[in-house]
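Note that one protein chain is taken out, while the other chains of the complex remain in position.
Chain lettering (A and B) follows the sequence in which the chains are written, and residue indices restart at 1 in each chain.
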Amino acid sequence: MGCFFLALTVQGAWRTIRTYSWDRTTCRMRDGFVARAEGSSGNYEFRPRYTYQAGGATREGIVYKPGYSGSSQAGEAEALLSRYAKDTDVPCYVSGDDPDKAALARPSLWTLLIVLFPLVFVAVGVGGLSFAWSPRRMAPDPEKRALSSKAGSPLQAAGCLAAFFGVFLVAGLGMSLFFTLPALKVVKARSWREVPCTVIESRVRTHSDSDGSTYSVDILYEYEAGGRMRRSNRYEFLGGSSGGSAAKESIVAANPPGTRRSCFVNPENPDDAVMDRGLSKTYWIVLVPLLFAAAGFGGIIYAFRIRKGGPRAPGDAASFAAKPAGAAAIPSGPVKLPTPHPVAKVFGMLFLALFWNGIVSVFFWKMLSEWKSGGKPFGLTCFLVPFVLVGLALIFGVFYSLLAAFNPRPSLTLSSKAVPLGGSATLSWTFTGAVSRMTTLTVLLEGAEEAKYRRGTRTYTDREIFAKIPIFESAGAVAQAGSADVRIPADTMHSFSGGSNRIVWTLKLSGQIPKWPDVTESVEIEVTPS
Amino acid sequence: MSAACGVDAAANPFRASRILEFRYRFVDSGWDALLSKLEALGMRGAIVGPEGSGKTTLLEDLGERLRRSGRRVIFGGVEAGAVTLLDGAERLTRRQWRRFLREAREAAGLVVTAHRPGYLPTLIETRTTPGILDAAVLAASGRRCEGFAVTPEELWTRHGGNIRTALRELYDICAGRVSPSSRGAQRRGIPDSFAT
Partner (left out) sequence: MSEISVLLQDRKLAYRPGETVRGTAYWTLGGQPESVEVRLFWRTEGKGSTDTEIAASRTFQNPARTDRRDFELVLPAGPYSYAGKLIAILWSVEVIAEPGSEAEHQDIVVSPSGEPVRPAPLPETPK
């Protein structure tokens, strides 16, 4: 599929590239106007007329740019009218093969980047096929194989995981640009000049495709700027179209042809104008793509965090290299322990709930429709039950995490980034929020083994706690701040990370709040060899 | 006798590296019949069976046998004159499978594993029995299932015939992590896709 689209885009790209071989010459502008294109697009097109010398004769041209189809913004077409004013000499381009073919401008080479898009699919397809078919030879004699080469656990596919989440990040950021760029213009437009303008045309424009119809406000107005009358049809900075025509109809009804009102003009570019420079509530939709981008960013961070736990080569700075006597093996100084922000947890749960229920709801509505229309989709219903239950649990999880977001939040500091076996460090905490709601506070240090294994195509992690060391337990009311010594026994095991197997030490803070989600925080600490 | 073995992970008879050493046990038939059938099928066939029934183990053992008989063997790839062994044909899409078959025309043989028939003529259907599970437990630990306070039928049924997961439960019993009587003595692991 990627190769098919690649062929199509390469064809278009070739046509663009060919125009860059045309001869540059000078054209004399004879006339120009802005007209509304016929058909459903209704775009505003700049239509020039110019003359030039080629092949020993004077010829006339009417093409602005090969492939040009106008713009939904009248202001853009009007700006071209200013740029290519009547009776001025302007540079233009003539085809060497056919002197009757000329244009005032050539398509941008940036459009060639569109060729890269199907290349991504081609690359993924080739990569996937070659990965699936990468050959593996039989080892010579398994019984004599060296133990040191019997590594059963490959490095975490951090790259693939990061690429997966990278799609969310790129897509989310890309989609959010649709809203953040116009929002930036709203901010800039606060310094634009207010001028009187007159409405010439006013209608709700319908955009129809196979998915249905969307609507946009299309008000053409006239104003004076830079010594002449100009036209624009930009109502607000957030362009495009959306479902629901009622709100747009009311805007159009409030601005019939002949209405005199104010509009705002860019002092640096008189063709740049807008009728409403305010920030409408539609802009809040930017939160949705930002949510995706945040999830993608978080996923990439997670992917590289788990990669750090992979096997290390000798000499690697992160490995347990023997250090010369006297060298400081443990970084000193207090370190703030990272704890996830509760809002991040809420967004995480929300994203998961939206993602899961979004997919399940499609099948759920289909099932409901079938029941309503008299069908008896028992199979689909039974199949959906566990998925719907999980979806409900996720929704509950959103509310739970939302309540928990209002809990007092601890800020944890450990006096040393890593604690050696037999050593100690001081854990300090400070709560923000109403700590008086907590009836008890306990801090526990837990040591656990974690082992990963595969079952079919999925990976599972088993956990075995081998140490539970009480660090602190409140007596009476919980104070806003406190501290306690974290002592690591000398005869236990240090932190370890081997890829599929880990030994982790976790500080667990728990504050009980009656009839409310408890305050819980867990943070891993590094316990080093003594 | 206590079900727990009183040993650490390195000595646990059901540790991962030990399970990887198990070779395939035939319920009926044997190597001679299998190799004869493979020849009769023109060196192309599929090992079919449910998860944990020994398909991968059998494929690896088959590869070893073919190699010792003088044939070149290659896993997952295609080389002219070599026998191709592919584990998990169901992971390929239909298009990938068709393409793989075209590429494999120049291979000297092709044996795949799959959960269901239809990829290539069925060479053998792997299946397990409580007896096979019991024999595997005996080979690994020197005790039969009863030595771990569980019958082979009960263990085999609880895991749907999946020897691998049954042995993992015995790992936990041997390590003293669970008691054989607890019905929660299986699938203690959390899938990584749901790990918080």
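In the analysis below, a contact is a pair of C-beta atoms (placed from the backbone, for glycine too) under 8 Å apart; a residue touches a chain by one contact, two chains touch by 3 or more.
Predicted model only: the values in this text are computed from it and were never measured.
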Sole contact to the chain not displayed, among B:12, B:113 or B:162 | B:12
For chain A, enumerate the residues touching the unshown chain of the complex.
-> 139-141, 144-153, 311-314, 319-323, 329, 447, 449-454, 462-468, 491-494, 496, 498-501, 503, 528-530
Can you name the residues of chain B that touch the chain not displayed here?
-> 8-12, 15-17, 168, 171-172, 175-177
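We adopt the following convention: only the chains that are shown with their structure count from here on.
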Taking each chain's centre as its mean C-alpha position, how far apart are chain A and chain B in Å?
-> 42
Which chain A residues qualify as touching chain B in the complex?
-> 129, 132-138, 142, 150, 152, 452-453, 455-464
Contact residues on chain B for chain A in the complex?
-> 16-17, 20, 51, 63-64, 67, 73-79, 88, 91-92, 96, 99-100, 103, 164-165, 168, 177, 188-193, 195
